[in-house]
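Excluded from the complex is one protein chain; the other protein chains are retained at their positions.
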Amino acid sequence: MKRLFFACLAVLAWASVGHAEGPLQDILQEHRALIEKPSRKTISPAIDDIAASGLDQAQRMLQAWEAKNLWQRTEDGLFYIGTTSGDALTLIDVDTGEELPETDKSAADQLKPNAGVRRLISSALVQFQLSDPNETRRLEALESIARRPEESHLAPLQASIEGEENRAIRARKERLVKLLSIAFADTPQAQIEAIEGVSGDLNLEVRAALNPLLATTRKVSDVIPAGENVAHVMRLGEDISRDEAYAALVEAGYATKRLTPAAIKDILAANIVDGQVGGVPVADLDTPEARDEAYRALAAAGTVPPFVSAEEVDEKLRTHVIYDAYNEPNGDVTKAAQSALKAIDLNVGLNQAADLGLDALSLASIYFLAAIGLAITFGVMGVINMAHGEFIMMGAYTGYVVQQVIPNHTLSLVVALPLAFVITFAAGVAMERLVIRKLYHRPLETLLATFGISIALQQLAKNIFGTQARPLTAPGWLDGAWVLNDVVSISYIRIAIFVLALCFLFLFLFIMKKTRLGLETRAVTQNPRMASSMGINPDKVNMLTFGLGSGIAGIAGVAIGLFAKVTSELGNDYIVQSFMTVVVGGVGNIWGTLAGAAMIGTLQKGIEWLNPSNTLAAQTFMIIFIIIFIQFRPRGIVALKGRAAGD
Amino acid sequence: MGKSFLKNHPTMLVFLALLALFTLAITVFSEAYGSGLVSTSFVKTLGKTLCLCLVAIAMDVIWGYAGILSLGHFAFFGLGGYMIGMWLMYERTKEVVLRSLENQTIPPTETEISDAIATQIFGVVGSSDFPLIWSFAHSLTLQLILVVAVPGILALIFGWLAFRSRVTGVYLSILTQAMTLALALYLFQNDSGLRGNNGLSGLQNLPHVTAPQSEISMWFLWASAAALGFGYVFFTMMLSGKFGMVVKGIRDNEQRVRFLGYEVEHYKLFLFTVTAIVAAVAGALYYPQAGIINPAEIMPIASIYLAVWVAIGGRGRLYGAVIGAAFVSLLSTWFTGGQAPDIPLGFYTISWVDWWQVLLGVSFVLVTLYAPKGIGGLFDLLKRKEVQK
């Protein structure tokens, strides 16, 4: 009662006088010297006291300080939150939030803490933000902790879980506590418990939290001191080269520096006397042995630092041990971290395999799309079309041109797909009538003539569209990726291409099995003379089949253009792979093309995975593999046998 | 070579005479040994063209005579160039390095020299060590053996794999194209040991030779002409007898030849390898004149152009290949070099640098369709007219 009375009295007194200081101001004044000239090394006590005061107004004050909005009035040294407009300054009381009458800027000094100090302030602010009524603020605070976890965060984080009502945020907080405990829990037992709790977790944050525990330092010693948490003892010649090991010894002060050959040479050059160095004629100094000898002579005379011989190096290396020691002294913790990471690695590996599978699948569907038109013309008609790649290119450019006319990406795509089909279909029909029809049964000539067309088309595209890549932008709903977890994801564009490839597979099967054209095509393929005697016009069938194959290439071009650069050389990048797909799969069979695409796609991704830095090597090895594969299955994966296969 | 052999091959004699005359004429008009009417750079162009004619002959033998449309012979050509290029670049760099180390007070050690050379050559691909494949680069003899051995062995292995699995026709073409692509892509890598896409450069400088380029270019022209002449005689002799009959038989009906008891695969493999080696020799003469070789040179497109030359010149006759290669490659140099006059159409100006490829592609289609015998077919027409008279 008595205290309440005094308190009331105090409040009254403060209200009436208006100059008495509040509790926060008191704390600030206590650390006045520190706050006036803050440095990252010394400021901690002040910030800690402010944060520990538990005062609500402390948050506002710290935020102002961090934002360089804290001012100190010159006349009495009191701290205020200030807002300026022009030269006018409005000061706000740190405790009450009451605005003082406007004054001039010169009446107070602005406090400008440096970045290091601001970082400390912001981490002190975290505990306030963690319980902020605004959910966004709380989430921001959590993200800032996740980005830069510190020991001081652990306690406020734990404390804030209790009152958290939002389930998502609560879960996030609990997770962060776990991660922080890995590094900062009080006892090793708590740490180990936290580590075991995250074993096998795929999240990147987990790996980021575990990895620092396993950080090592290279150390050199004559004998490993007791209590050292050794990660690995270096073996000469396996983990570490002789030169590196000796350099480590020198750096640790266990050995004298050995001069590099270049340094020895410089010293020798500086000590030439009468055309001789240490009794060796200069002209003879063109072998390492002679130079060593000359240097030894100089060293014996005492003019240069002593020579470290190879034997001495060996001796030093024999008597010393070089090892990596964990920075974390507790062996159980590192062991737990290691096994947790191992479990994670295994899990990551499995997921990477799944991811790789998805990648391979999408690559396979691209190859399938690119090759299906070729499979029709090559497989069904026995015609090699070297200009197939250029039809793909034409499709991609059609997509680009349509996009210039129709700015809406979705609509332009809807228009471009059939338009590309129509254009390349027409080009294919024209080519069949003008060139290929005249060269049936002369496959090598067909190959060359279509190659001529390919050169001409490529240059024509270059003349029209220039050499630089043209953009063909995917509609917004195809941006982004379907993310399963931190390891497995697949972009929507690739899913769309996969779906497109499936559509074409079924379309092809439908045309071949259920339509008149398919029936006639099969008839002409198997026996053209018989077919024509039954009223089928083989010329017409061939023309339509060729048109169909070319048209599909056009559509594939639009699809490929969505993720690849549209240039006049677009076709080149796909033509060899397309041929390989058809040849490996087996000619004359759509399932063969599918199998070929799957094999080549998987193979390429697999090799890229083994040697990720080098896609060129991947392609080289893939082609070599295919050449060898053809040794064992010359007719492809799905082979027609017997006399029907022809010779 | 008997008298009857010479009598039976009048075209060969005419060809050799024309080749000799051509070489003599260029020598007489050259800057180094003559009136200077022909510039050194044009001498180089002509020398290079002779090498292209030689590889075209090889292509004609494998395609025109044996019916194997190889899209890999320009890769062998390029490999030959790489092999000789390694020696040229090593020796030349060594010369430069030795000169720069000369002024040092202390003579350099062997290791220092080789390190300096390696840094000089491989600095562009971020390495300073000699890859294993450069082990022989210091010796001209060994590297000359490699000019023949490396493409030869590659052709032997590839051909053995391809022919024994009875890959023929367009399949074989596609497979050779794949081989060429694989080789080119491999060489494009920085760690292929051959300087990635930088390729080998400065090959026009002969080490230890102080003669001016005008003279060196003439030497190479002579060497190229001699190689072309030898190649022409070599293939004529080889194909004139029973061997030529079997080879043409394989082209026309492989199965029939097989049932006659000939191991068709051996013949194909032999021809594939021999022509690959001739192509490599041509390449080894070509690139010192070009001065630079990089992997882009041996992309499949180059091998396809080779087929284009032979087709335009006329398959199945050696002089046809020579005419095709010389005609198209010189024309191509003329058009793409910007020397051909542009054609203004008022609304659009046809610039040949841009349109030459289109013209080449279209004319190639037309030749395939309407003149399968190529330019060489004209000679048949002339001959027939003479007979009619």
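Should a chain be cited, it is by its letter among A and B, assigned in written order, with residues numbered from 1 in that chain.
Simple rule for what comes next: a residue touches a chain if its C-beta (ideal position, glycine included) is under 8 Å from a C-beta of that chain, and two chains touch if they have at least 3 such contacts.
As a working rule, contacts and distances are computed from a predicted model.
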Missing subunit (named according to UniProt) among the choices "Sulfite dehydrogenase (Cytochrome) subunit SorA apoprotein", "ABC transporter domain-containing protein", "NitT/TauT family transport system permease protein" or "NADPH-dependent 2,4-dienoyl-CoA reductase/sulfur reductase-like enzyme": "ABC transporter domain-containing protein"
Residue among B:124, B:145, B:211 or B:260 that touches the chain left out of view: B:260
Residue, one of B:42, B:136 or B:270, that touches the chain absent here: B:270
Touching the absent chain when the full complex is considered, from B:252, B:342 or B:380: B:252
Chain B residues that touch the omitted chain in the full complex: 238, 241-243, 245-246, 248-249, 252-253, 255-264, 266-267, 270
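Assume only the chains that are shown with their structure count from here on.
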Gap in Å, rounded to a whole number, between the CA centres of chain B and chain A: 44
In the complex, chain A residues that touch chain B: 261, 265, 268-269, 272, 277, 282-283, 285-288, 291, 384, 435, 438-439, 443-445, 447-449, 451-460, 462-463, 576, 579-580, 583, 614, 616-617, 619-620, 623-624, 626-628, 630-631, 634, 647
Complex interface listing, chain B residues touching chain A: 67, 69, 104-112, 158, 161-162, 164-167, 169-171, 173-175, 177-179, 181-183, 185-186, 188-189, 191, 255, 300, 304, 307-308, 311, 354-355, 357-358, 360-365, 368-369, 372
